[in-house]
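A single structure is presented below for examination.
Omission of a single protein chain aside, the complex is shown with its protein chains in their original locations.
Showing chain A:
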Amino acid sequence: MSALTFTLKYQPKQRVDMSPLVCQLLQGKTTQQIAALELQSGKLKLRVDQVFDISGDDTQAIVIKNSFAKLDFIGKELDGGSITVEGDAGAYLAMGMKTGEIKVTGSVGLYAACEMKKGYLEIGGNVGDFLGAALPGNKMGMKGGTILVKGNAGERVGDHLRRGTILIEGNAGDYCGSRMTAGTIAVMGQTGRYLGYAMRRGTLLLWNQPQLSASFNDCGSHTLGFLPLLFNSFKKFNSKFADASVAFNRVQRYAGDMSEMGKAEVLVKIK
């Protein structure tokens, strides 16, 4: 069996809701049936074969080729299997993903991996605001799994994060880790203003000194035994995070946000 491949024929003017094209919904369907599915695009409903050339038959390994930034909801609530996106992806990538694996070679829009439950998401390029966040009004963001971003991330990374790990090789925007309940965010590059705003628990692991609000307290420098274990767990990734040379165990520890519970920590590598 070869991967079920959707090759974009043209770029629709309106955004396209890709949520019907996930492994668990396509399982057991023939190519004809899949071709006849309808995708909402603006106020139009487009047949899948109007938008994509379809080849291959393994519904548990989906490839989307020529993808671009208006393809929203790719891998929504994915429940096993894998999706590979060649190109960019739109908003709500991997929203509510339950398990499985999604890889995107290009850049991704808003709310990627929002309220993700489990699984693995890898983004080759940059990602927009609210990575791993909660939908507006909801109280819990990503609840588990791992996200790896090779480029930069937008604002509000991990807003309301509940559990899971977000690894960012590049920079993160303002409000990184805002309103986090728990979980881990690691940023190798620079971070923006209001880091950890209203953060309750959880860990921000940083390679560079951030601009911290007055509501974070400096708790001194520490050698933390758990850090080598944490870095060990990154070894399996195709990432800078797997490189032994980036690991460290000496950190400056800051506790906050004191305007909230204050049980969260920001760990900054001591150079």
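Everything below uses one rule, namely that a contact is a pair of C-beta atoms (placed from the backbone, for glycine too) under 8 Å apart; a residue touches a chain by one contact, two chains touch by 3 or more; residues count from 1.
To be clear about the criterion, contacts and distances are computed from a predicted model.
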item	value
Protein name as given in UniProt for the chain not displayed, "Transketolase", "Formyltransferase/hydrolase complex Fhc subunit A", "Na+/H+ antiporter subunit D" or "Multifunctional fusion protein"	"Formyltransferase/hydrolase complex Fhc subunit A"
Hidden partner chain, touching residue among A:Asn138, A:Gln211, A:Ser233 or A:Ser259	A:Asn138
For chain A, the residues touching the chain missing from this view	135-139
